[in-house]
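To keep things clear, I will list the structure first and then write my remarks on it.
All protein chains but one are shown at their positions in the complex.
Chain lettering (A and B) follows the sequence in which the chains are written, and residue indices restart at 1 in each chain.
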Amino acid sequence: MGAILIEAENLARRYGRRWALADVSFTVRSGSVVMVAGRNGSGKSTLFRVLSTAIRPDRGRAMINGFDLLRDREDIRRMMALLSHQSYLYESLTARENLSVAADHLGRSRNGVMALLERVALANRADDPVSTFSAGMRKRLSFARVLLQEPTLVLFDEPYGQLDPEGFMLVDDVVRELKAQGTTVMIATHQLERGVGLADEAILLEAGRVMWAGRASEVMEHETQIADRRARSAGREPGVAC
Amino acid sequence: MTEVAMTPTQTRSNLGRAIAIALLCIAVYIGLVVTLADEYLHADLSLGLPLAVRTLIAVFGGLIGAIIFLAGDDLGGSLSNVKLLFGIAVCFLVLGTYFGLFVAPPERFMGEVQRIMYVHVPTAWNGLLALTFAFACAILFLFKGDWKWDALMEGSIEVGVVLGFLLCCQGAIWAKPTWGVWWDWDPRLTTTAVLIFAFLGILALRKFVDDPVKRGIWSSVATIIAYVDVPIVYFSVRWWNSLHQLQSNPNTVSEPFWIPLRANAFGILFLMTAFILLRARVSKLRLENELAPPPLLEAELGEAV
Partner (left out) sequence: MLTAALRKEMLLQWRTRAQMMAVFVFGAAALLLFSFAVGPVAEALRLYSAGFLWLGLLLSSTLTLAESYHAEMENRALEGLLLLPANPRALYYGKAIANWIQLVILGMALVPVMVILYDAGTMRIPELFVVVALGAAGLSAPGTLYAAMTAQVRSKQTLLPLLLFPLIVPALLASVKATSLIILGDPMGQLKSWISLLIAFDAIYWSLCGLLFGRVVEE
């Protein structure tokens, strides 16, 4: 495992009067696969949006590969790819065109597009407009878009959502492949069992805070502990949690 | 960017206020007292300064004084600046109204109607000034990201729009007896009408955007774009409808008209500054409420770590 790639200090982000992310600090080593686990609304997506420079943090700072999250946004975007819960696709364009548009903006040739579509098993639908695609197919196409960027850091936000079992295998394969290439991968998911098999490290988020960070293999027992504590404290002081 | 960065520096604002008041005193002395003395006491207090220099000092003294008040105010709880400005404004407006209505002789060609000019012209100057200040605030907000400028921008756009509306009404009142129509498509009047709509649009934009960061940035961008339009609108309307009229300033009217014109110009300037400050306080309070960090989660989650 390599040097430190991401060093986040006290990242915080609010939506209106609610902190979606409250003082999150962690480090990620280069080349590792990190699972970010937590329930819905625990801040996983917000964390990824902040790290991908899609939104600015309200407080805190982070260095990614030596680039400052606030100042060197261009550089971070160039090395990072985000699989968001937004598909980033144009509905009226075909699968092939969507990838070609991204390739054009990246300054890459369009030659690799077809191979990528085959990789995500969409080659036979390459010339159908995205508006005719199912949710799972859109997810696959977004997946191809991420791979097209050839990133050194990948943020997968709920990669398993809306996919069929075959899709699950695809995600796992891609993650292993990326890891083999030395790419750093962060996966946000609430499907702990799937993530544990892939990840080296894990971060448990709850209500916008880091509850626990450590080896992925130990995540299950900590998750149960936290769940227990949550249940107990909810019983004791109802209405305190936000 | 989203941090509320408005820490008042008490000493600086006191010094700024002292300078502002000194400048205002000089401006008022030169602009009014000297003229008054010339006119009614036949005493020469002109200090040997030619008329143009005196006018410049009066105009810029007042202007810079007002700007220091605007930019130097920390928009905190204290209302002393606002009260001071309101006080000065009332004095000037009383003086200007008295001279304008009772002392200045009626105009030879237009008669009594012409007296509306004593508020019309100062309103025009100050309306444009308010929007110019909004433009400056927009640029400062985009580059510095200080919320103070956002609040001041909102205040000055609103006051500028009100002054512009008054200007259109006064223009119509003046136009009816003079030219026989309410609206004569004079380039200045038309430009003002266009400006009102442009800036009303920006105020509407501010109402529709909930996120304060986006609201600030977008309305700054729109303000810059709308303000740049002012000279273009003016010249295009002038070409479009060439009704010949020179710009009015105190030098084109005969001497007895100076005092009410200048007194009202100062009066409206201070009134405007005071209103902008008041209005900016309101928007700053609203902003602080929006930006106030919500409480972090406590106790039971903290234990779990």
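Heads up, the rule we're going with is that a residue touches a chain if its C-beta (ideal position, glycine included) is under 8 Å from a C-beta of that chain, and two chains touch if they have at least 3 such contacts.
All values derive from a computational prediction rather than experimental measurement.
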Considering the complete complex, of B:Asp74, B:Asp146, B:Asp229 or B:Glu288, the missing chain is touched by B:Asp229
If I consider the whole complex, including the chain that's not displayed, which of B:Val221, B:Leu278 or B:Leu291 touches that chain? B:Val221
Sites on subunit A contacted by the missing partner chain, in the whole complex: 52-56, 73-74, 77-78, 80, 82, 84, 86-93, 97, 101-102, 104-107, 129, 145, 149
For subunit B, which positions touch the chain that isn't shown here? 142, 194-195, 197-198, 200-202, 204-205, 208-209, 213-214, 217-218, 220-222, 224-226, 228-229, 232-233, 235-237, 239-240
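Throughout what follows, only the chains that are shown with their structure count from here on.
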Between subunit A and subunit B, the Cα-mean centres are separated in Å by 51
